[in-house]
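Take a look at the following structure, please.
Only a portion of the chains appears, each positioned as in the full assembly.
Lettered A and B in written order, each chain numbered from 1.
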Amino acid sequence: MSQYVVTFGEMLIRLLPPGRLRFSQADSLDMFFGGAESNLAVSLGQWGLPVRYVTKLPDHWVGDGAIRYLQQYGVCTRHIARGGPRMGLYFMERGASTLRSPKVVYDRSGSSFAAARTDDFDWKEALADANWLHVTGITPAVGQLTSLQEAIKEAKRRHIPISLDLNYRAALWSREEADRVMRPLIPDADTIIGLDQDLIQGMGEQLLPNQPYAKRAEAIRRGLQQMEQRYGTGKVYLSTLRNPISAARNQLSGYSLQNGEIRESALYDFEIVDRVGAGDAFAAGYIYAKQQGMEPQPCIEFAVAAAAMKHSIEGDANQVSVNEIQDFMAGERYGVVKR
Amino acid sequence: MSQYVVTFGEMLIRLLPPGRLRFSQADSLDMFFGGAESNLAVSLGQWGLPVRYVTKLPDHWVGDGAIRYLQQYGVCTRHIARGGPRMGLYFMERGASTLRSPKVVYDRSGSSFAAARTDDFDWKEALADANWLHVTGITPAVGQLTSLQEAIKEAKRRHIPISLDLNYRAALWSREEADRVMRPLIPDADTIIGLDQDLIQGMGEQLLPNQPYAKRAEAIRRGLQQMEQRYGTGKVYLSTLRNPISAARNQLSGYSLQNGEIRESALYDFEIVDRVGAGDAFAAGYIYAKQQGMEPQPCIEFAVAAAAMKHSIEGDANQVSVNEIQDFMAGERYGVVKR
């Protein structure tokens, strides 16, 4: 019987003007479905891993559209609750090179997910055939801390490994509040993605994008080590490091710390089609690699390669195959038409 | 100095799949700005009447886009409050002939307008140079009864004529609640559009679209007369009558009652490009005609012709000129290319 990776969080609709137009110039909007956990589920689903997404969506045709999107990639939608007022959404403008950064306006308050009751989700059922639970810091930030705790509790009861992407969003809560809520969740997780909030506060200066890359890499290494000191060596600590050369070109690498050993991935340099969802592609890549039984170094390599390739994809979720990621890691020469 | 028609209400974004596609088939959405009072303001603005729109919009670039849309048609936006969480919006699917009716999903809860405080609107200022106030039943339905009452109070103080479009929306409140709230507002209005709610309840059967047209016309006439009996002869009572032959073809006529005399407009028969906003085009047409000093019969004729022509326009607001309406009323032969 299949063993599912289960993930839980809010799904969003992204709306953005075509091409480089500004919102007030547009009379149509491109539409993509997103949300951190949904993006992860879609990655895993298209890579052939049994994956289940738990959320709450309104019970009308907008919600139906979201479900069809998920099913398209083979994501199990059986445990999605239906009802409530609305789907969260966000408006975005694509940026332009060094001149305009991409801009986001969130419109997610009062969503069906945020307004869900804890009994909308039956964790005994949803986790019955699971072998991994992935959650993020966005879920408590939008008011579903209790449901999240129940999911974690049930997963612990069943000895299901848990990954937690800290995923701090300044638009949703303050660093202090995030700190207070997220810290108690970390000890239950087996894999932690991101640096915990007080670390970030403590080493914020060093992590700023206008610091030299090497200095920031050093800060990431120290941050991971401090997390291991604080939360113990039984866990895997993961982080990416992004070097934003311009809105159109970035560099990306990744770090893992496990049992005291820090591993660093290859560094990729690329132009960006759409950078939303790269972090989710990273988490998905790591879970996939882990589920395939890869060693720690290949795990971080696969995760970072998946995250890098996401930047070539329009839309919130990664749309590259495992083969494409492997070719990419193998250094395939791009720019040659494959025919 | 210009004298403004002032109107007050919530602005909405409409999002709809291109052409005849269903929502779940679409990957972009056509976007229009709407909202009953905004539509009326745009009609009047493009016809050259000084018009001011009072609302509250979020203080970011989505709200800016709404303001630019209004300005395009010459609408005064100086008294629009800025701030709050979001703009209301609605998703719509265009219907298809006799097979699929157009479908709407509202997503307007928690909007900046609904969450506005009464002191967001300075009626002394906004009505200082006004000569007409137009309001609708949608505004109390989304929670702005007090602000509406203050606007009406200030208008009364300044002897500014008031028009009230009852505009019942089942998605927003029950008929009973609408009844309870709207009835006390009617005595303050000079022009009432629509039949008041208990009348509708009383004569509901006769007004249903599957009743014969003549029977429904009779019900409208009786309804207007009952309103005059209840609320007095000093007012103008207006109503349209729509005969929905199919989703693609309708007939439309209009009725006014003033000092005991019922007037009926010409009946138009037409195919529909987009029927959203036809009622607002009717109200705008009436106010425009009235402001131009037209007699009662031309007033109702102009209003219905404007409403009919709206059905040829993509988007929520009417985009036809006064000249085009006059040619249309004069029976211009359509189907001849004008060159």
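We adopt the following convention: a residue touches a chain if its C-beta (ideal position, glycine included) is under 8 Å from a C-beta of that chain, and two chains touch if they have at least 3 such contacts.
Bear in mind that the values here come from a model prediction, so they are computed numbers and not experimental data.
Q: How many copies make up the whole complex, given 2 shown?
A: In total, this homomeric complex is built from 6 copies.
Everything that follows uses one rule, which is that only the chains that are shown with their structure count from here on.
Q: Subunit A to subunit B: how many Å between their CA centres?
A: 44
Q: Please name which positions on subunit B make contact with subunit A in the complex.
A: Per the stated touch rule, the residues are 15, 18, 22-24, 26-32, 58, 60-62, 64-65, 68-69, 85-87, 91, 93, 103, 105, 107, 109-110.
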